[in-house]
Each structure stands twice: as structure tokens, then as C-alpha cells.
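Please find one structure pasted underneath; my questions will follow.
For this view, one protein chain was removed and the others were kept in their places.
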Amino acid sequence: MPDSITHMTSIRVRYAETDQMGIVYYANYLVWMEIGRVEYCRSIGFHYREMELEDGVLLAVAESNCRYSSPARYDEEISIATHVSEANRRMVTFEYEMTCAGRKIATGRTVHVFISRALRPIRLPDKYAALFGI
Amino acid sequence: MPDSITHMTSIRVRYAETDQMGIVYYANYLVWMEIGRVEYCRSIGFHYREMELEDGVLLAVAESNCRYSSPARYDEEISIATHVSEANRRMVTFEYEMTCAGRKIATGRTVHVFISRALRPIRLPDKYAALFGI
Amino acid sequence: MPDSITHMTSIRVRYAETDQMGIVYYANYLVWMEIGRVEYCRSIGFHYREMELEDGVLLAVAESNCRYSSPARYDEEISIATHVSEANRRMVTFEYEMTCAGRKIATGRTVHVFISRALRPIRLPDKYAALFGI
Partner (left out) sequence: MPDSITHMTSIRVRYAETDQMGIVYYANYLVWMEIGRVEYCRSIGFHYREMELEDGVLLAVAESNCRYSSPARYDEEISIATHVSEANRRMVTFEYEMTCAGRKIATGRTVHVFISRALRPIRLPDKYAALFGI
């Protein structure tokens, strides 16, 4: 049951991430989810960069979803709570909650499949599977 | 019933849009949806920029969703078919299908609410509503 | 003498490219220079994607420069005039002028070196050199 860990990380909103509405452009939340995901993985001892370089296992995104609750603004510090809601040898689902000083900013979900460098689906190698509790 | 029009537009994949997996980074599909949406609006005589500047009506994103079917690559020409699947005075939902030479790349959906410059929900003014058939 | 050709291309400013100042974020001009460069190359029969895939020759950026004259705004159509100001077997320099309906937006310059997939400097193969008149 992979859901026991929630990892917290935080980022500060970059000027580059805002748009002329004066708030963060909606696609950038997916970049923040990536950061939450990478830091979650690092926290459980799973180094994505190594897996990609040494084992040729990549994580392809199959689906992304984001619900925007309250706008995030330049220079605000955003907390990203990330957990794995589902995982098996073929795919993993991450969920995210983004907040700013207690205010809910957005929630998101990304579904990933493990693929080879040739971009074909593969099974996650044992050494990584254990880290996800699968 | 707003769904009668599907607008086609196309973009060419920028080098900036790829990542080290050699394919388009997943957040960039949301930028493409924005382009599909803007061009759809232009095609029905709805100029988003004018509405924002002259009437102070903005379109805030409430939800985004993308399903990634097949990777898009640098320099490929991507067709974006955009239509409105739901619309009323408070919100509008766009759906997108992205293809490359007949190959399905991704499908997406974004839900938007009409807001004022102060970022509060408002009703879409009459002159714009007619364009959406509402 | 490579400078005889100036290639014109145009792009429309994306919402994603603006920032909260209501104008285009300054790093995005470098993305536009990339588009000017790619289209310039395409126009002389030089397909960057093929060179990268088939010959393993990449163009690394050694230097970039941009002077911002007048802000570009959402939905404006920007013309990019691109030419090669210097080229030899080891490097090539592109220059860009970006305008909007005759108004000067920015000028830029990028210097590139030819490198292998292992990111080491190499000489540009004959078949490509001829296209640059070198």
C-alpha cells in the first residue's frame, strides 16, 4: 500500500511563471507537480535521474489533471504535498495538493507509465519497485 | 447548443518545448490548448484580448485535463481541433484533440469561469454570450 | 560570404509568453530567435532535425544577446528577420530583428558552435557547409 508517505516541498513563484492576468499561468502548475514528484522520489531514496541514466527506465506521463482553487501570485511561497495514490510495476499515480500559507491553491494528479529509452512500456525493475512498496 | 463548431489550428513543435526525453514536455500541451482556444474564439468573432482590455472580463481556468496518447517531437506539425462542449453565462468548457499527421497525440479539456479584473466571478456580457450561442 | 539571405518568419504572441507586467517575458525572445533560426535553416534547405538525428551534429549556443526596444504584447503578430552574420566550419552567428507592424521590438544575436552528441566541438560536415556558403 504505497500511500503512507506524503512529502512536502516548497517553491517560490517566479516572475516568469506569471501571466498578464497577474497570476500564475495555468500550465506552470504541472511544472510544480514535477518538482513535488521529483522531491517525493528523492525522499524515498529513488533517484529519477539515475534510473533514467543507468537503467534506461523513464517515466512517461499518461494523464494529468489540475483543479485550480485560488490564484498563486508572484513571489508567494507555495507548499506542494505529494503522495503516491496508486502504484504497480507498470504505472504510478501521484497526487498533489498545493497551498500558500494554508490557502488551497490547487490539487492535481498525474498518471505515469514506465517506459524504455525507445519509449516502449516496461516493468519497473525490482530495485526501484521496493521503494514504492510494490 | 454550443457544440456545433470545431476549429482547427496547427502549430509546429519548438525546440524549447522538448525535454531530455526527446519529446514534448507534458505541461506544454496546456499551452497548445490555449492556442486552440484563442484561435477558436477568433474564428467565431470573439476577441479575447479585447474582452480583457475593454470589458475587464477575464477567463480563469478552473480545471485542466490532458491524456497523452503518443509523444510529439521537435519540428512536427501538430493539429489542434477545438470545440466548446459546454457553455453558460458563468463558465465555458473547451475540448481539444491534438494530432500529428493523423496520429493521435493527446486529448484535453479545460473548464473556465468568467471573472472580473479583481478576479471575482461575473456573468458573461450579452455581446459575447451570443457568440457562444448562449 | 553568408550574409546575403534574410529570412522572414512570424509568430503570434501566446498568453503563456506574457508576464504580470502585461508584456512578453524577456526570456521568451530567445525562444522566438530559435524559431527564426530554425525557419531560416529550413529556407536554405538545411534541416536541423535531420542533422541532429542522422549525423549527430548539434548546434550548441555559446552566447546570446538581446536588446529590448519596445514591449511586445499578447496576441500581437511579431515578424522575425533572421540572417547569418558569420559562419565557418566550427561556428555560426545569427542575427535577428523582431518587429510588430513596423515597430521595432527587439534585436538579438546568437553564437553557436557545432558539437557532437557527446557535446564536443566538431567541424560542420561538407553537405551542410555548402548550404551556409562556407
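Miscellaneous remarks
As written, the chain order gives the labels A, B and C, with residue 1 at the start of each chain.
In this text, a residue touches a chain if its C-beta (ideal position, glycine included) is under 8 Å from a C-beta of that chain, and two chains touch if they have at least 3 such contacts.
Small disclaimer: the values here were computed from a predicted structure and weren't measured.
In the complete assembly, the contact with the undisplayed chain comes from C:R67, out of C:R67, C:K104 or C:R123. Residues of chain A in touch with the missing chain: 14-16, 31, 34-35, 38, 48-49, 74-75. Hidden from this view is one chain, which touches chain C at 21, 23, 26-28, 30-31, 34, 58, 60-68, 71, 110, 119. The set of chain B residues touching the chain not shown comprises 15-16, 18-23, 25, 27, 74.
Basically, only the chains that are shown with their structure count from here on.
With centres taken as mean CA coordinates, the chain nearest to the overall protein centre is B. Centres computed as Cα averages put chain A at a distance of 33 Å from chain C. Between chain A and chain B the centroid-to-centroid distance comes to 24 Å (mean Cα coordinates, whole Å).
Multi-chain contact residues of chain B, defined as those touching 2 or more other chains: 31, 34.
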